[in-house]
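Of the protein chains in this complex, all but one are displayed in their positions.
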């Protein structure tokens, strides 16, 4: 469901979508403002932040590492998938890398739409898919050591086809 | 699922929740920051904003009117219901009344949780329930007239029992 | 006995006021209070099926008896959000 004033844009133009990998603090307000337009009635957002514990073990801080160019491509792929599946207007996805302290935002996703249903569903789909297919890794530092977080094995082996959801 | 450091708070203490009815612009960042604590890994937000059209008819602006003390009570009831149903940490719900221009935020909801599932579900539940039970009314102004928006008839007649969802 | 009555949205526009006092007989129910206003404002009648009532800021059945000093509101379908 595209707005009237967008009908002349080519279908493949997510030019308005915002995908970034950054090493500085994320500004959620800028992203929420980026996605909203006059035809929108809803902006759903997800803010992933650093918890002070992992399964009860006290976390000191996290370090995120990414395969940056591929991560960007996968985040763009998420935007494209969202546009195919949900009646949304615009998407912003930003992931931070490097050392993050407790309470800091590691990922922020904002999705605008005329109606709240698609905005919520697309936002949820975006973070669920990001955690499955975007090549980023988190190392958790504890008082007595550090571990690479248990992750998810991305669906693969069938390049070109959309990874199953 | 309460955090360790909250176990001594009385069950009925949503003292940390924020419920407001305002007549000035809403500050989403303040609300997102209000709900997040060190035990949170997720903040889900919903921003309801004024669309430039209603079923294709161009909207000039909106006016919101509320039964303020009862609306506050119902918003607090939503917070309480959310705490019962979802493993969340903190909730903020703010609704604006008066005249709102296109693009402005009429309602903002933020919910924090250790994990994203409950944060998303509680946030969605909050806006869905707000639209059904909170006594607030929206008048839509068009170039050629104004109408009170079609609304939802709140479940009633059984006070004390939670309104069905 | 006296009760306070609040009108919102379309009802407020019909009645021309957001708040009224009403003197009603002991034993009267919310339904009777609505009838009292419907007699003075016939345009209220068609709204009845879509209204819910509140008593002291909580939803209440139309059959609920009133007490002196009650704050009653007749609420059109809500459209916040």
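First chain written, first letter: the chains are A, B and C, and each begins at residue 1.
FYI, contacts are C-beta pairs under 8 Å (C-beta built on N, C-alpha and C of every residue); 3 or more make two chains touch, one makes a residue touch a chain.
In this text the structure is predicted, and so the values were computed from the model without any measurement.
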| item | value |
| --- | --- |
| Missing chain: touched chains present in the view | A |
| Of A:31, A:102, A:123 or A:136, the one touching the omitted chain in the full complex | A:136 |
| Contact set of subunit A toward the excluded chain (per top definition) | 48, 64-67, 69-71, 73, 95, 106-107, 127, 130-139, 148-160, 163 |
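Going forward, only the chains that are shown with their structure count from here on.
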| item | value |
| --- | --- |
| Most widely separated chain from subunit C, with each centre as the mean of CA atoms | A |
| Geometric centre distance via CA averages, subunit C-subunit B, whole Å | 26 |
| Centre distance in Å when subunit A and subunit C are each reduced to the mean of their C-alpha atoms | 49 |
| Junction residues of subunit C, two or more chains touched | none |
